[in-house]
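Partial view: only certain chains, each at its native spot in the assembly.
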């Protein structure tokens, strides 16, 4: 049986039977549940020709596939390459960052198709799946990837799978409360994805607090190349964020508008991030941690309002503020959270997702409350907020109130859910690494041989190489 | 004249006149053949306005460009970044992996436009080219990239160009037999691309067997960073595979369905790959070779059936099985093939493309044979299998038989073609490297002066390089 090399606090990180068991049993469960519940939506079903006639469509191009598939692919890249590579900044945790992200996301999208399907696409006993469901599943998993950022390097793959199972479930419940019960708008997920995902992850990492984490301090930094790999993640998240925020908006102007607003917010965010990164460092040098993360805060913060008439300058203002908030967070808040509140947040998700997510929820509430028929047009107004049926009489200011309520619900759900899941993950059966082996691929991965010695030397410069 | 540094078995790898000659003469040939044969399809021609009236289309959005261009770009990324980076795992063959892949694919798509054009888009003496042809050319080249994986690191760029010339030709013939003569469905190319490409490559590498390859054993492995580069390739292949399998399906539901099925199969595949990767290693650690490759087997294996009513749970089952088969293949079959059958398969294409390709062909045959009007709808049934004209009376079970025949034809064509091409490549005129220089960029590339001394010098400019 494998034991960590350092014996300080021996932990059993042997995965050979536990990990395969979890993977295989859960995948079999997915197959059974898909077999019972999941079918194609009418637009993906071979009966589409009949459907087309029923819906009075004249061309195949009006299949939802052509409205959303390019955005779906962009979102897909954000989840797997964006998050996977962004988390690759650690010098010795590249395999874990990209590999575990891959694992949890691949499981998560399946489970999300089911959970979200039961809540939103359930018709006569079947979940009908189309391209919009695929996007929503990716969104849901995005919130898990965010939470993963807080505990990166400190957990076993089994813990990540367990967290994914629970978080996806709670995400779907929270999303249902917000979108269906509160009738809140949140196309880009400032509340449902970012606020929820971040506070969930922060609560989990708080509960999993490791007092001796400084034992692996030497591995918590980056090296030159790992920072460059991380920039791949950053850029793909940054470039495709307009697709993220517009992916499930209404066809036509709403998708178009959401993309433009997000584009503007992100652009402004880069400038203020660079400004504050330089300003807050004594020597005035730019810090890659800020560039890799805070430049993205603008995308998070227009997640709710991007499809609304936020306007390009409104988006610039939001991006402007969030670049500052996020960078300042990295410099002052992260150390404070760690030393005082015992929140060890590996990737700084508090700065990139939690605070900008909250801002995003607030901006969304204000933008909704400020909506007028004049700005939106009579039809546009009703369409934008879906003020039909039961919600026919809802006014913008009431909508704003509900939007605000959505923030509160998301935060509370995240705290409660995170506490529950944190407690579960604390059980000593999941094979998490000892404090001195955190942020180290070698625990769960076959690492190419000759690397070893060079890292050995890097960290023990005073010892000769060949003993 | 350049000679390899080790003199054990001197080979002339000097490319200066041979490679330019081949490149220039072949490119001139392409220009002449394109001049004689290739013109724009009506949808890309400036006469489109007239065409639109003729086809009774009311909007430019119904130009095939808008149905297929986003998928085309995804496929394009898979060929050049996907394959190019996936093969970058070797520690000293990054330039060759991405550079030679670039070269052979750039030549291959031109030659494929001609070969496939003569068979499929030839009208009144001209090949009419549109976006679908570009996708098909990329597909064809995909099969060459697969074969390249088997001989990676052991061949000269000229050999690769010669192989591309022949393989593209044979691919087009095989594709014609399958799609036109047997009237087989194979939108994602389980048979035409993967099975054919893989067995072709395996036959070639068998014939080029190098008994002394262990002389370069030290370069056959990966290093930490090369594994991370390879993950870029893996993830782009994985993420965009739904585009690959749906790119040339019928407009509407078929494209939509193919994307969903592929998405599901790939997700399941990740879980079983991780499970078996851990299970088959004594210490229970995950192996990057499996993660980089076997996670993709699910995409290969629904290549034929993705556009059919395979259903999401059917896709999960296929992905489940293929993750296992492929991972087990890497652990047990690859060493066996090398030691017993003398098949030196650098990238393990037997596990990623050959076996999953066969499974894909079989799944396609079964899914076709099991098709009913009930499941597909009357119109959908005819549309899905194109049971019109000569094929009006074909039944699903007969179709299943023809699908099975398509597998056999592909394998036989691959063996015969691979044997022929292998024999040609064995001629001692192509400048392949000596056994001890395999997997080494230095043979064909200007490699930056070695990391070692230059980093040393960069930071210690005052010290001499060789102590």
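Chains here go by letter, A and B, matching the order in which they are written, and residues are numbered from 1 within each.
Heads up, the rule we're going with is that contacts are C-beta pairs under 8 Å (C-beta built on N, C-alpha and C of every residue); 3 or more make two chains touch, one makes a residue touch a chain.
As the structure is a prediction and not an experimental result, all values here were calculated from the model.
S.K.: Hey, this file places 2 copies; any idea how many the whole complex holds?
M.R.: If we count all chains in the complex, we get 3 identical copies.
Keep this in mind: only the chains that are shown with their structure count from here on.
S.K.: Approximately how many whole Å separate the CA-defined centres of chain A and chain B?
M.R.: Here chain A and chain B have centroids separated by 32 Å.
S.K.: Using the touch definition up top, name the residues of chain B that touch chain A in the complex.
M.R.: Result: residues 59, 61-62, 66-67, 70-71, 74, 91, 221-225, 227-228, 231-232, 235-236, 238-240, 242-243, 251-257, 259-260, 263-264, 266-272, 274-276, 278-279, 281-288, 291, 295, 309, 311-313, 316-317, 320, 375-377, 379-381, 383-384 of chain B touch chain A.
S.K.: Sort out for me which residues of chain A touch chain B in the complex.
M.R.: Where chain A meets chain B, its residues are 2, 14-17, 19-21, 23-24, 26-28, 30-31, 34-35, 38-40, 43-50, 52, 59-61, 63-66, 69-70, 73, 76-77, 80-81, 84-85, 88, 94-95, 98-99, 102-103, 106-107, 109-110, 113, 129-131, 134, 157, 225, 229, 232, 444-451.
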